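What you see is the complex with one protein chain gone and the rest in place.
Each chain gets a letter, A, B and C, in the order it is written, and its residues are counted from 1.
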Amino acid sequence: MAMDPNLLVGISMVTTGLVLGAIFALTAAGVTIVYGCIWLPNAASGQLFLLAPLVLWSFTIGFGIEPVLAALLVLAAGLPLAYLVERLLIRRFYDVPDRNISYFVITLGITQILSGIFSLTWGRWSDQYNVPPLAAGVTFIGPFPLPTNRILALGCALTLLAALFLALRYHRFGRALRAVFQNREAAALRGVDVRRVYLGSFLLGTSVIFAGGLLYSMAYSFDLSVAWSMGIAAFAIMIVGGPGSVLGALVVGMLFGFVQAVVSVFASPTVATLSYLLAMLLILLLRPSGLFAR
Amino acid sequence: MEVRHLKIMLAGAAVVALAAGTAWGEAADPIKVGFVTELTGPWSFSGSSCEAGMRLAEARINGAGGVLKRPLKFLVVDNQTNPTQAVAAARSLDTQEKVLLLSGPTSSDNALAMYGYAEQNQLPFLVPVAAFPQLTKPGTQWTFRLEPDAVGWGYAIAKFIEQKKPGAKVALMYSDFALMRAIAAGVKYQAPLSKLSVSAEIIFPQGSSDATIQATQVRASNPDFIVPIGAGGFDNTIANQLLDLGFKPDQIIHPFGFTTNIIGWGKRSVGSYFGTFFDANLDTVTPEGREFIKDFQAKFNRPPSYIENFCYTTAYVIKEAIEKAGTADRAKFRDALRALKTKEGTSNVPIEFDKNGARKEYIYYMQLTDMDVAKKEYKAKKAFYLEWAPEVIPVYDLVK
Amino acid sequence: MTSADSRRSRMLWLGGAALAVAVPLAVAGNRFAAFIVGIVFVHILWTAGMNLLYGYTGLVSMMTAGIAGIGAYVTTNLVMSHGWSFWLAMPVSAVGAAAVGVILGLPALRLRGFYFVLSSLVIQSAVTLVFVYFPQFTNGDTGITQIPHPRLWLPGEGAVELKGAAFEILLGLLAFAGVGIVHLIVRSRMGAFIMAIREDDLLAEELGIDVTRYKVLVFFIGSLLMGVGGAFYASYVGFISPRSFDVLVSLNIWLMVAFGGRGTILGPIIGCIILVPIPFVLQDLYMLKDIFYGLLIIVVTVAMPAGVYGTFLQRRRAREQAAVAALETSRRAAERIAAQ
Partner (left out) sequence: MSELLLDARKVEKRFGGIRALRAVDVHQSPGETLGMIGPNGSGKTTFVNVVTGHLAIDAGSIHFAGGPIAGRAPHNITRAGLTRTYQAVRVFGRLTVRENLRTAALSAGDDSLETAEHGRELIRWLNLEQRLGAVAAGLTLFEQRRLELAMRLLLRPKLVMLDEPVGGLSAVEIGRMMALLAELKSRYSLFVIEHTMRVIRELADRVVVLVSGEKIADGRPDDILRDDRVIRHYLGGQRA
């Protein structure tokens, strides 16, 4: 093993930061889109994030479906689910002034329900969540071996992020969405069907979170505890980046990914988690509108 | 207005009393054992394995006429891998079901929580699978444990490595659970005594899912052997990331391995070592053991491992102790357990407890020789066997 | 407050105190039922604090369990590692918890609505992590077990362990005292002010109410109740771990207040009496508890914002007003006839 250890650790740090950051950014983007548009702070994001890979795992291991096909199935299955939730719970609050508190509490309720369901059902196999890799083996980055599957996940994540960003900029729906971000009434006056945009943004946000979860399960092993930590991280990123700011979510998400990586080299992953929370608190106190306020 | 409220409060109080009343059944004919284990939550894989093993023994025992002509009934309650819930369950089994003893936990955290309840309320507690030393700390009166304590495992690992490669460098990577901390403590204590050096020690917080950086750091420290202990699926991640980084399988020593997590490591781990207390591949398995393996395989289409075996054995230890006591009385049962001298029916390993309820300890180290992931089967051969007295090293001082 | 009113409420309070003693005695024969009663009492104390914060001042604090946990851990450490008497350790740690509660509550002075809720949730998560990752004080995830019961010094017997029905009666009286304190606050000048703050803190300020001062005060008193509850919970149950005080517990405390009826004295009590026993009574269905509570949270938020007792009060007020209106119209009719 005659290779410079610092170089090794350095590369591993960068790659880890990239993969984690991309997935953070994606998930946080999903959360922040919904908050910016509907004013819905989704406390259940972590549980949704976990739901996707759990279903994927059942599809692939349980029913032996092709991983790619299974992943697409999961995403597809997510839409009607999200629609149902919007229909039953979200929609009725659209005109309530302080609705974000109600939403927050409701999604906390959903969180509790989902975690209850998880430990009841998938909980039994919590040592066996290994989604079959799309690509086996490792690819060498210089001297450093990285699982090809993880590089694939990184690629997908970055592509999705780019697509999301472009869609919000240039696509008709994206522009409508941003119009509603800026000012609901004005958008309505300009003939934007606000409620359709609301529904659309909720579906989009949920799917993006699902995608994040799927990519995470491609890159890492996971267990039920991922839900809470990811949910908190997503919130932290949203708050620090500025609620509703997709750009903020992307930048801060990447940042947090690297923080995680760097801190776990020089301190410990535990400190990393605490540092998110601290960052979020400080921003809440000093600049509730976040770093990238719209 | 308030007068009406009195009624409401009274009604509420009535609800509580009533509800409790319904949950309150008086002791029935069978001898009841409270079996609080992990059926859901992070540790559920071992809890449900344990229940499976215990059920086989329960069926056999009651099939053969039970104990003192009374059926032996295991009341299984889920503790959700949550110590708080474990205590609540212990309390209700004690006060509601009036069980003869408690058993069942396979996670040290839950076992320790119940330990407190058992000792405080003078309720016998036979721990099948939980290795945290403090469960049998000096002064323990009511708790007994079948599984050797984890600091001892660490001691055994050091002995194993010493015999494989004198003066070797060892790296430790483990998730931050009581069990893992205890194993690491044992290795670190015995290493210098066995002329070994610990080149790296990395602790993961619970819920970690990636070890790329840490594995690289370990690689950089260039050890001869790595002792990785991840919780749940993370164990597989660590193993595979170590292999990705070019470590040879036979440099990896898993402190423990049971069927599901051995399969989880994957075929590329063939050649790695793992510690165990019962394995279907051992030639010391008795005819009864063979039958147990056959029945289990038929029922769960995977071979049982030490968790299932300990829980299977637990049922028989309880049976023998009750028969020795001649009555289902808690104190008499406790004394019978203390005096018990017997063997595991499945492998003839001796069973006897010291004054603190700790068992005469032993461990096997097996080397994986082949694996069929699809069939959930693996082959392994014995590489090392060790027996030792519980306090060969100061286990109770090493972890608090 | 008319004399009839005061007589009624005196009856209520006597009745409440009587119940605090009578219920434990009634179920003393069944240790399990008795234990449930004890836990219900602790929750009544906790929800009393939460009610003051959320029900009367409108502060949706999601860190209540964390505060209770601080009270529990500090007491336990002082008693078990430093040999303090429980009766000294408990008040000390309760005041400590209250002080921490005030500090952690400071965001509430700057943040409005959802942002405060979120910050309190973040704080709760951080507190839980601290419990997990500072094992030298908390023994980490493993938790602290074999926590001794408090000892009472009785003439003749000397120091005797507080246990059995006596312990539940003490908890009952504590819960009673906690609710009583909240009730007195609500009836007082301060009560009017914090409710004004709940309704519209800007208008309250404009009316000359020192909003900051009263929010701090509320956090102190609320956290004090939490801390005391935590300290007694630890020694009563005999075991604590970070899970005993995690975010789900905070959420459940919120639920008990919201479900019973926030901003009413009896509502939270009813919430506790109905919700606390469920997981114990349905021992085998325990794992369904989270799902059930979760559904309840949603139902309450969507369909029953006033809670069980609150809705009941609303209905009754509606009835009374209808009656008054009817009277009024009939009187008018009578006058019209008289006029003709």
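Going forward, a residue touches a chain if its C-beta (ideal position, glycine included) is under 8 Å from a C-beta of that chain, and two chains touch if they have at least 3 such contacts.
Keep in mind the model is a prediction, meaning the values are calculated, not measured.
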| item | value |
| --- | --- |
| Visible chains in contact with the missing one | C |
| Residue of C:M80, C:V130 or C:V211 in touch with the missing chain, whole complex considered | C:V211 |
| Identified contact with the non-displayed chain, of C:L111, C:L162, C:M195 or C:M304 | C:M195 |
| Chain not shown, touching residues in chain C | 189, 192-193, 195-196, 199-200, 202-211, 321, 324 |
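Here, only the chains that are shown with their structure count from here on.
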| item | value |
| --- | --- |
| By count of C-beta pairs in contact, the leading pair of chains | B-C |
| Distance from the mean Cα position of chain B to that of chain A, given in whole angstrom | 36 |
| Where chain B and chain C are represented by their mean Cα positions, the distance between them in whole Å | 39 |
| For chain C, residues that touch 2 or more chains besides their own | 133, 287 |
| Per-residue overlap in chain B, given as positions that touch at least 2 other chains | 40, 80, 205-206 |
| Parts of chain C lying in touch with chain A, wherever the complex brings them together | 60, 107, 110-111, 113-115, 117-119, 121-123, 125-126, 129, 133, 247-248, 251, 254, 287-291, 293-298, 301-302 |
| Residues of chain A defined as touching chain B within the complex | 1, 5-6, 8-9, 12-13, 15-16, 20, 119-120, 123-130, 138, 144-147, 219-226, 229, 261, 264-265, 268-270, 273 |
| Chain B to chain A touching residues, read off their complex | 39-45, 48, 80, 203-210, 212-217, 219-222, 231-237, 240, 244-246, 260-261, 264 |
